[in-house]
Each structure stands twice: as C-alpha cells, then as structure tokens.
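Here the complex is missing a single protein chain, while all its other protein chains stay put.
What follows is chain A.
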Amino acid sequence: MQASRARLFKEYKEVQREKVADPDIQLVCDDSNIFKWTALIKGPSETPFEGGVFQLVFSVPEQYPLQPPQVRFLTKIFHPNVHFKTGEICLDILKNAWSPAWTLQSVCRAIIALMAHPEPDSPLNCDSGNLLRSGDIRGYQSMARMYTRLAASPMKG
C-alpha cells in the first residue's frame, strides 16, 4: 500500500513535468484519491479515431506496480479490442504481460497504439472484429468514424 502510493506519487510528479512533452495524452489524478486517475487521449491520425478525444478511467490496485492498473474507456468507441458497453480493453500489458516497467503514461501510449493497430483475432467487440476479419476495412472504418463523431467529438462537449 505504501509502496504503491509512493510510486504513484512519483508518476504524478513525472506527469506534471512531462505535460508538454506528450500533447496527445492528458493524464489527471483524482484530487482526493491517488488510486483513481483519468486520461484524455487523442485519437491517432490516419485512423477512424482521428479528431476524437477519448476518456479513460484508471483504477489502480494496492499491489501496483506489481499488478496492472484497471483501465477502461469511458468514451464509447467502436474497436475490436474494446468492449462496446463496458469500455473494457483487451490488451496483453494490462493482463499477463504487465510489468512495473510500464507507467500510467506509457499505458496510455500503448492504448493509442492499439487504437491504430487493432487485433481482430482476439476481439471484445465481435461486430468490429468480424468486419476486419472479413476484410471489410471500409465498413469498419466508417462505423468507427461514426462513433468517433458521435461520442468522441470535442465540439459536442
């Protein structure tokens, strides 16, 4: 518990220092609870998520950083590896490939990378995965773009 708190505090300081360094990620710690974080990430360019801003919520376990943070999308997103209803993310580093070498910040970077490179073979969103697996790139992209416009457009607030 102490160890995780100390580590998160270091991450907090690092995030303050690096704010300008990564304009695509805005990671914010809850005012009253260092185990709760949220992040706003920009959809990567040349993907159907371009132009969207997606909100992630982090719930950090007491065994952090030996155990991974729980992360999910709060913003609706149409992506094979994100559960359409719950926002749960299927990403190896959040499960069995986690290591303390990752940070909340680098997890955000990995999620952005996942948005650009979906893994349709282990889908949490079957509709989205099936479009890609059947080769209907256009169908996938237009669905994904539509949800980006509907749910992740900064204009709509």
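Of note:
Definition applied: contacts are C-beta pairs under 8 Å (C-beta built on N, C-alpha and C of every residue); 3 or more make two chains touch, one makes a residue touch a chain; residues count from 1.
FYI, contacts and distances are computed from a predicted model.
The chain that is not shown carries the UniProt protein name "ubiquitinyl hydrolase 1", picked from "ubiquitinyl hydrolase 1", "Protein transport protein SSS1", "Probable cytosolic iron-sulfur protein assembly protein 1" or "Autophagy-related protein 13".
Contact with the chain that does not appear here is found for just one residue of A:Leu66, A:Ala113 or A:Met146, A:Leu66.
Check A:Ile25, A:Leu132 or A:Ala152 against the missing chain and you find that the one touching it is A:Leu132. Among the residues A:Leu74, A:Cys90 or A:Ala116, only A:Cys90 touches the chain that is left out of the figure. Along chain A, the points of touch with the absent chain fall at residues 3, 6-7, 10-11, 14, 65-66, 81, 83, 88, 90, 92, 95-103, 120-124, 126, 129-130, 132-135, 137.
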